[in-house]
Each structure stands twice: as structure tokens, then as C-alpha cells.
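Following this message is one structure expressed as C-alpha cells.
Left out: one protein chain. Kept in place: all the others.
Letters are used for the chains, namely A, B and C, taken in the order the chains are written, and counting of residues starts over at 1 for each.
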Amino acid sequence: MSYPEFGAGLWNFATYVDRYATDGYGPPRGTLEQIDLAAEVGDIGWVDLNFPFSDGVSVDDVKAKLAEHDIQAIGITPDIYLREHAKGAFTNPDPAKRASALAIMNEAADVVRELGAKYVKIWPGQDGFDYPFQVDYHELNRLAVEGMRDLASGHPDLKFVIEYKPREPRTHMFWGSAAKTILGIQQMGVDNVGVLLDFGHAMFGGESPAESAQMLIDAGLLWGMDVNDNYRGWDDDMMVGSLHLVEVFEFFHVLRRNGWEGVWNLDQFPFREDAVENAALSIRFLKAIHRALDALDDDGLAEAQSRQDALAAQRIVQDALLSSMAGER
Amino acid sequence: MSYPEFGAGLWNFATYVDRYATDGYGPPRGTLEQIDLAAEVGDIGWVDLNFPFSDGVSVDDVKAKLAEHDIQAIGITPDIYLREHAKGAFTNPDPAKRASALAIMNEAADVVRELGAKYVKIWPGQDGFDYPFQVDYHELNRLAVEGMRDLASGHPDLKFVIEYKPREPRTHMFWGSAAKTILGIQQMGVDNVGVLLDFGHAMFGGESPAESAQMLIDAGLLWGMDVNDNYRGWDDDMMVGSLHLVEVFEFFHVLRRNGWEGVWNLDQFPFREDAVENAALSIRFLKAIHRALDALDDDGLAEAQSRQDALAAQRIVQDALLSSMAGER
Amino acid sequence: MSYPEFGAGLWNFATYVDRYATDGYGPPRGTLEQIDLAAEVGDIGWVDLNFPFSDGVSVDDVKAKLAEHDIQAIGITPDIYLREHAKGAFTNPDPAKRASALAIMNEAADVVRELGAKYVKIWPGQDGFDYPFQVDYHELNRLAVEGMRDLASGHPDLKFVIEYKPREPRTHMFWGSAAKTILGIQQMGVDNVGVLLDFGHAMFGGESPAESAQMLIDAGLLWGMDVNDNYRGWDDDMMVGSLHLVEVFEFFHVLRRNGWEGVWNLDQFPFREDAVENAALSIRFLKAIHRALDALDDDGLAEAQSRQDALAAQRIVQDALLSSMAGER
Partner (left out) sequence: MSYPEFGAGLWNFATYVDRYATDGYGPPRGTLEQIDLAAEVGDIGWVDLNFPFSDGVSVDDVKAKLAEHDIQAIGITPDIYLREHAKGAFTNPDPAKRASALAIMNEAADVVRELGAKYVKIWPGQDGFDYPFQVDYHELNRLAVEGMRDLASGHPDLKFVIEYKPREPRTHMFWGSAAKTILGIQQMGVDNVGVLLDFGHAMFGGESPAESAQMLIDAGLLWGMDVNDNYRGWDDDMMVGSLHLVEVFEFFHVLRRNGWEGVWNLDQFPFREDAVENAALSIRFLKAIHRALDALDDDGLAEAQSRQDALAAQRIVQDALLSSMAGER
């Protein structure tokens, strides 16, 4: 069986803090240690790296460590959501903060070049608002769109992807849905900005991840993706396949039907779990999904969908999905 | 393979209206016709019947029709949520409306006796409130508890089950969660009132259905159950297994671990689907769950749970669940 | 004090059924009787009418009745979500059903002309899907967009507004958010299709209604609006101002700041309340909002927003809002 390529945000192998466990869910881990852990999983060929790297780690260090494990950088994610940018990166009301965010992103762009990564991933988690009446929405949109345009225009040789999410850490994140992100990219008028669809973010936002994937593909903008799972009410970043098997299966089905080729990437926060085992079990599940895609009666499904026959489709889906681990344990 | 007994609310075989499709999603079907459809499914041995029956249908008619198909009545659900009781049955502010609701329930109790059903199922969907400041909550609780006590005390030979649900058609239904229902039953001080846990209602209320089942079992009050599925934000009454396979599997696992014996009952509203096919596909899925329970590594799971090891548990669960349809199609 | 013009969907004065109270929350009311009730409120100058009208009522009857009360038609809402179109109007898999939906909408367009209404309101509540894997999303989008384009192109002299909503009666409605609706209208390439923003639908979808209003205004597409309230998890269509006073205040503030002139329209379902009193109390609240807008320290608020200072904004907002009924009772 030939499987797709698998990847992971390097933060899958970090430890975490939250507003309660302020001393962290484990001792801090540096960038290089995280890469070692990613390599331990055994199936991970790509990583998305936060930038700046941990203290004292240079791009050359990272390059060497990646080479050691034969892992490639898929993307670089600049940290534009720390204290300095707690009120926003692109949409910060303070021009100096916007400038410092841009400086970080420009550096991240250089790292993308040096590592030969596919994209700069932009997740401006602090861009948005918390309270009604807090912002002028017209101005907020202007700042978000113009800032992103300026960034992308400055690096015409690179690709940028925006990862949307409805909320957290703001109660309302500016890039909050697939459709709103497409609209913003249209307003930019550039051709090197696309979208990274995070399965869990789409679920959290009440979207059908499969439908959003199709919409993005039709717009020519689905340039990356992450998978994980949650209870639909928060970005829990749980192990993919732990809750919503049918919907993640459908998501990958839509990718395959459209001939989307790309890395199947993990974005998970194993707060209390072993990071390597968490990733390994995730990939074990994704392989089952891949087998289920192979086993799926595509013609039967297409016929059912032509009649929008939910039951006929479910029968076909269950046949494939609920046999996908047989003989594999 | 020996399977559990399966049942269905007879309304699984009705047609429906809602506030938009006021002319209904199909031509009306009478009680007897609905029983015929239930029989068509082939695996349904029990039905829960709304009372009053459709126009002109007597208890004897129903008894004969059930006998014809070798189907038994598991429960009778009195219609105490129609126009007459739009502002409540037990908690209606008008004593005359409370009395008319009680009269219907007393009649339903007689039907339970005549059909030899297991319980009178009480779902007072209009009991509760819609707006803040609308009710005096102390008084609302008094009416709900005293009314139910009076009803149950009047029929010491019968069992009553309350089916809780967070909301719909009221924005807040009085019997809204497993824990609150247990508290209310304690206040009644009677021994013939228990709970019917609807899987979808528990999901809708943000409960873990499996945890609620355990809580009810520990309280000696889990006397009935229904399954279905939804998107966690509404009581969609979709086909069981269409969305939340892991959680429905866990729910049945908890039942088995506690030696709970009873009918696996469907409560679904196939608005736009074929009712017989919907039920048949549901039972096909439930049989897969039953096989998965047999295949589950109980000892391994117990060991994982003793360490609260989510990943170890997931691995065991996926092995069983994702092989449950193999060779069955 | 000069107030804005107020209007209401005529269904504010209907009675309702739902899937439980199948005999309805009250005796049916005809179109003309509903207009009489709207007139009783005293402040309603505009109504949005469902079409077809109730049995035996002609356009001339309606025209006469509206004239009698000096009420104008703001829009006509064709009933394309009844049994015939339970699986969709524009996106129905059956071409014959799509054609019959189009026929109703064409008739509704004629009624708009005859009554001199502002728009045909399109709310294709049955367009979408319920289950994962049920539809081909690319095809669904094609049907929705092409169908709407065909309709609008056939009536270049009229305006059409799409009223989006995340779900109900389908678990996923196609026109589900402000941004997705804008995208779809762009794809149509016509200039006579806009959007009607329903405050409660935006809340239900996790949007900031004020932000969505700004986005639609910036796109030149905010052609109508409805207000009401809900608990954010369902389209409860409760009395405006009963729950989310700050957010409805902000919504109207954004309209005023942008110079949006139009009717303040009610879309509410008083299932268990007196319809006239429900509308009267709603308008009483909207007048308080209008006074609060006059009292609002616009400059102070703009200054606070330039710093995205939530607290400064809240103080200004509370000063105006929490004084808006003083001396009015």
C-alpha cells in the first residue's frame, strides 16, 4: 500500500502552558529536541516550524537537524501572537506593533527561502476583537487586507497561506472562516496568498470541512491543510479520528476527488499525552482513512450524491470506514 | 452472532411538519400504517407509541396490529405537548391545562396496562420557559416535581420514565439534564419513576452520554434509552452512527460493562429519508457496534482506563470499531 | 423625536406549527387577518409577505387591505421550502422541482411589481444538506449560483435579496453566512442580487452582526435587514432586545455610521405570545435604541475605537443604552 506523505506542525512535539497550568504541562523543549521527537514517530517527512526558533538555535542548526532525519520543512509559522502583539499583528492599532510584526514575518520569509519550505504560514491569532463596539470593522478589514498585501507583495517569489480560525485567543479572530478569507484574498489582488484549512478550525466554525475544502479548491486557494479533532465548540486540537471519523473521511474524499496532492499534516496539542505516541496513533488512523478511500465505492457514492441520497451514501461510507482497520492490528 | 433486541419510537415511521414545511414532509400516516412500516424493517421487536393514536384507531386495533407482526409495545408516550399544552403540561400556569394533561397521561397509563408495555414515557417538551424573567423557578420546580409525583403515585403498579432534553420546543426545557432529572426524582420520593436517556439529547446538552448512563445506572434509574445522532447543537434526530461513532460505541460499552439489559431503541426523524431504510441502516450499524463490543479488548481497555490513558484506549477502540463491518457487506 | 420606519415580516402575525405541536400554537390566520393585526401595532408601515397568500386571497385583496391600513409591501417571500421543495429549491437534485420552485419565484416577482415592493426575498431554507457525504459540494454550489443568476437575470427591473442562515430546516443551509453569500453573488455576475441580513441568523452563525453589516455595506450589498433575538445556538426568533441589547445596539450603530437608510424590520415567531403585543414591545425597544443612538458620544466612541479600547467603548455605550428608557415608561 502506498500512503500519502505525512507531516506535522513541530508544536505537536512541544509542551504547553495555558491560563491555569502556568508552569506548563511539562518541561520546555527546544526546537531541535522537538525535531528529534518528530523523527521518532517514523512516518513524518515534513514539519511546519515556529519562528523564531528556541533560544540559541540558528537556521543552520535546524537545517542540519532536519537533514539528519531526512525531514523537510513544509512551512514556517512566525510567532506574531506573543505579548508584543497581544492586541494584534496586522490589525494592531499601534503602527509600531504592526511594523514589528512585519519584521518578524519578513525574517520568517527568509527562513522559508533558506530551508526551501513551501510557504510562510500566517496565523494572526491576535488579530480581531473581543468586545462589541471595540473596533471599527471597516478599519479592521483595511488593516488586515492591506497588511497582508504588503507582506506578500514584498516576497513575490514565495507563497503565503492564511490559516483561518473563528476565535481563540481573541473572542473573534479576523480571519474567521473559509469564505471570509477568500473574500479578503480577493481584495488583496495578489497571486501568492492562499489558504491553509485546519480541519478542526472548520469544525469549530460550524463549517463542513469537506465543503470548505471544495470551496477553496474551486477558488484555487487550498494550498495546505492540517488535521486534528475537537468537540465542535472549541479548538481542542485532539487526536485526529478520536471523535469525527466520518467527517474527516469525507474531507479526504473531497481532496482525492479533486486530485489534491499534498502533505497530510497534523496540528495537535497533546497537553497530557505522549507526543510521539499521539502522532503515531494519528498517522495509524490516517492510514486507515487512506485504505478506506481506496476501498470506497466511488461510483456508487457518486450515484447516491447525484440523488442527494444520504442513506445510500452512508451505507457505502460505513462499508469502507468500518472495515479500514481489519487485519491491521 | 446473537444480537440485542431492537426497538423504535413509532414516530420513526411517521411523516413530519416543522415551522417552515407546514404542509408536511409527506402525506400523514396513521398509527397502524406506521406499525406496518416498523415491521417491514425486519429487526424491530418493540415500539414506543404516541397516544392518542391516530383518528379512529382503538387500543384493540393496535393490539391486533402489533400481534400480527409479533411486535411488542415497550412504552406509551402521551402527547402532552400539543396546542392545548403549548405553555406546559405539569408546569402550565393554568390549573385546568395541568388537569387536562394529567387526564391524557392517566389514559396513557391504562393503555400501558392493556398492551403490557414496560413504561409510560413522559416527555413534557413544553414544560419550561423561553425568556429570562418569565417564570419563578422555585414554583416551576414545585409544579414539575409535584405533578410527576401525583401521576406516579396514582399508578403504583406501573413504571414511568422521564426523557430529559435541554431544549426544543421551549428554549429551556425543565427536565434538561441527567443530573437535574435525578435530583427531581429524589424530590418526588416515589420508586416508580426512572429515566429514559436519549443519546442525542445528552450530546445536545454537552453531556458525555456514556458518563450520564453510568450516573443513571449508579442511581438505579436508567430504565430506558434511545439512540440517534446530531451535530451537538440541536436535537437533529439523525441516523445513529452517521456522525459520532466513537461516542455511541462508548455508550453501549458502558451499558454492557454494567450488565444493563434492555432494548436498543431508535428515536429518529427521517424528514427527507425513507423511514424503513433509515431504520434498517441504523440497525445494521448497531449490529456492527454489537460486534465491536464483542471484539473489544476489555482487559486492555480497563488497564488503560486505570491509568486514564486516552491514547492506549483509543488504539483499542479503533481496532474494534474500524473492523466491525469487515466481511459483512 | 423622529424615529425610523418600522416593518415586519407578516409571519410575525401568523400562528405556527412545529414538529411537536403539530396541531399548531393557535388557529390558523389568513393573510388579510395578519395584515389587520400588523396594523393594530400602530407603528408598522411596511410588511414582508409570504407568497402564495392564504387560500382564496388575491393580489388585489392584499393591495386593498394594505391600502386600508396605509401599509406598504417591502418585500415578497416566495414559499420555496414546503413539501414540494423539501429537498431543495435551487439545489434540488430533481430538475422538475427546481423548475416548480422557479415558477413560484417568478410569480412572486410579478407580485412585487404589482405591489410596488422593494424586493423579492429569497430564503431557500431547504437548499443545502443534512449528512456528510450526501452531496457533491461543487455541484451544490453550481446549482445554487446558476439558479439564482437565472432568476435574477429574468427580472432585471427588480431587486432580489438573499437571506442567509446557517441551518434549519436543513442541518446545513447553502447560503449560510454573510461572506459565503457575498462570494456566491460575485459568482453570479449580476447587479440585482443583494443580501438581507437577519440579526439573529448572524448571531446564530457566530458572526458579529455589526461586523457582517459593515462587510455587506462595504460590498454594496446590504439591501435589507431583520431583527429579533436568540440564545446564539438556534434561530429562536425571540423578541428583539430580550437578550442581546449591546449587540443589537452596535448593529444599529454601524448602520447609522454608514448612513444606511432603510426599514427596521421585525422577523419574530411569537409561538406562545400575543403577536401584536410582541411587535409593539419590540418597537418600543427599537425606539429606545434609536434614542440611545442619538445620545451616544460618537466622537468619544470613535476615539476609543481608534485605540481598540474595549473598556472606554463600553463605558460610553452603557451611558447611552442604560439611560434609553428613562422617563419613557
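We adopt the following convention: contacts are C-beta pairs under 8 Å (C-beta built on N, C-alpha and C of every residue); 3 or more make two chains touch, one makes a residue touch a chain.
Note that the structure is predicted; figures quoted are calculated from it, not measured.
Participant: Tell me the shown chains the invisible chain touches, ordered by label.
Facilitator: Contacts of the unshown chain, counting the full complex: A, B, C.
Participant: Looking at B:15, B:72 or B:134, which makes contact with the chain not pictured?
Facilitator: Of the candidates B:15, B:72 or B:134, B:134 is in touch with the missing chain.
Participant: Given the full complex, what residues of chain A touch the hidden partner chain?
Facilitator: 16-26, 81-83, 86-87, 125-126, 130-132, 167-169, 171, 231, 233-234, 236, 238-239, 242-243, 269, 271-272
Participant: Contacts of chain B with the missing chain: which residues?
Facilitator: Touching the chain left out of view, chain B contributes residues 87-88, 93, 129-141, 166, 172, 177, 179-180, 182-183, 186, 205-206, 208, 210-211, 214-215, 218, 246-247, 249-250, 253-254, 301-302, 304-310, 313-314, 316-317.
Participant: Residues on chain C that touch the omitted chain in the whole complex?
Facilitator: Per the touch rule, chain C residues meeting the hidden chain are 206, 231-233, 239, 241-247, 272-274, 277-278, 281, 284-285, 288, 310-311, 314-315, 318-319, 321-327, 329.
We adopt the following convention: only the chains that are shown with their structure count from here on.
Participant: Between chain B and chain C, what is the separation of their C-alpha centroids in Å?
Facilitator: 35
Participant: In whole angstrom, what separates the CA-based centres of chain A and chain B?
Facilitator: Averaging C-alpha atoms per chain gives centres 39 Å apart.
Participant: Two or more other chains touching the same residue: where does that happen in chain C?
Facilitator: In chain C, the residues touching two or more other chains are 87, 130-132.
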